[in-house]
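With one protein chain removed, the remaining protein chains of the complex are shown where they sit.
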Amino acid sequence: MSDHPEAFMKVKDMPEGFQARPGSTVDFKTGDWRSSRPVLDREKCIYCGFCYIYCPDGVYQDQGPEEKYYKADLDFCKGCGVCANECPKKCISMVLEEV
Amino acid sequence: MAKKPIGIEVSLAVAEAVKLCDADVVAAYPITPQTHIVEHLSELVANGELDAAYIPVESEHSAMSSCIGSSAAGARTFTATSSQGLALMNEMIYIAPVLRTPIVLAIANRALSAPINIWNDHSDIMSVRDAGWIAVFAENGQEALDLTIMAFKIGERPDVRLPVSLNIDGFTLSHFIEPIIIPDHEEVQAFLPPNEATVKLDVANPISIGLLANPETYTEIRKATDDILLASKDKVIEVFKEFGKAFGRHYRVIETYRHEDAEIVLVTMGSISETAMTAIDEMREAGEKVGLIRIRLWRPFPVEELKAALVSAKVVAVVDRHMVMGAPNGPVCLEIKSALYDALNPPKVFNFIMGLGGRDVRRVDFKTVVERSKSLVKGGQSSFEIVGVYE
Partner (left out) sequence: MRSADVPYEKVTAKTFPKGLDTLASGHRACQGCGEVLALRLLLKSLGSEFIAVSATGCMEVCTSTFPQSSWRVPWLHVAFENAAAVASGVESALHVLRKKGKIPNKRIPVVAVAGDGGTADIGLQALSGALERGHRDFIYVCLDNEAYMNTGIQRSSATPFGANTTTSPSGTHSKGQHTWKKNMPAIAAAHGVPYVATASPAFHLDLMNKIRRAAAIEGPAYLHVYAPCPTGWRMKPELAVECSRLVVNSRIFPLYEVIDGHYVINRKVDNPIPVADYLKQQGRFRHLKPEDVELIQARVNLEYENLVKLAGTFPV
């Protein structure tokens, strides 16, 4: 029995060798680290994919050859601004998040 | 027809046992007095007698690291070391059990530096006694071979999956040529099932092993490992019984010798126990009511068995082979004392340290222990005494 506020997993429920499921950090949303978010001007976007390639957090998702752009998943975007800096058409702007 | 023993060096017998168990990977670094084990293994691999990968690592730290990697990949894994080598492995020794890697490690027990000394005592294993390994001590060569085979079976059981250390006294056991029965490969095959890893690096099931645990989970992970280790005692006993059935040699977690009516009971581990038994025979002839308990399973510590065996004695004289600095008792004595503490009429427990750094343990030393214990009964003992120290 535990009344400790930090403990959340019982000894008996501990997976063998405290292993973890592959890719399970997708349950950990890092989007709330962000102070500004990338906003894409789709008019200027040439669908080059540099935002997708250079995102350290892998947040950009290909919207396909019909839509022809990459969309940032704001659940994970930390707002670093690498995409905006690397965009050859400068069509991504970092916009301060409202608090 | 019963197999006949052959004369073989105990280190080589351990290596032969590893061969009989079809180990997949051996990663080892040379250190005296362990070296004969891995020399023989590399020879067996070189001659095609053992189909295994022999990794000639550049340190013991890397030996245990490679073993953890190998075991996590699902391979039956063996290594051997001594003294400074085990000390260098220390960091890895603590990691293997919690990652549930059932490595078998033979330790030819040797004194720790300083001063540097290649001879036998138990200070190496005692530095890692609480790391989470199953640990057994062999008394003689046959036992060393048998326990090597059993170590794989115990550690690899799906309800255990823990590393096992086999402790053999350096030189005084490892380098002796003894008559040893070497089982057939088929017999060992029938006894030892394949190693079915459950926590395993497998591209078909890509789990992650060895994560960071914060304060909210660290305690529970450590406790879960300890629960498995404590529960492994019954599995060890089961495997001992299975081995007895299969090979006709019977093992228990502790062994007793002439202790039923003994007033003074000696407690030992390892190869000095045979010397102790001879001393007991001589003392018995002289009318002393002395007996012996030998601990074979050191971890998990067999509390109940020892309690039952010792509680009726008047005096328990515990022999430690490890110099504890700045503390009143050696590690074996501490465990015995805590096992007996809540008994109704606990025996007096005294602690004697002997055989450090290869100093010979003689029959007369056990007689000294018994005489000294008799004189201590009235006054008690504030801390351990070193038998034969020249002060």
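Before moving on, here are some points about what is shown:
Just so it is clear, A and B label the chains in written order, and each chain counts residues from 1 on its own.
What we mean here is this: contacts are C-beta pairs under 8 Å (C-beta built on N, C-alpha and C of every residue); 3 or more make two chains touch, one makes a residue touch a chain.
Quick caveat, the model's predicted, so the values are computed rather than measured.
Listed residues B:Val14, B:Leu41, B:Ala72 or B:Leu86: the one in touch with the omitted chain is B:Ala72. What subunit A contributes to its contact with the hidden chain is residues 9, 15, 18, 20-30, 33, 49, 53-59, 62, 73, 75-76, 78-82, 84-86, 94.
In the full complex, the hidden chain is touched by subunit B at residues 24-25, 27, 51-53, 55-59, 61-63, 65-75, 77, 91-92, 95, 99, 200-203, 205-214, 217, 221.
Here, only the chains that are shown with their structure count from here on.
Centre to centre, using the average C-alpha position, subunit A and subunit B are separated by 51 Å. Against subunit B, the residues of subunit A that register as touching in their complex are 6-12, 14, 16-22.
Residues of subunit B touching subunit A in their complex: 98-100, 161, 198-199, 206-209, 211, 213, 215-217, 219-221, 223-224, 227.
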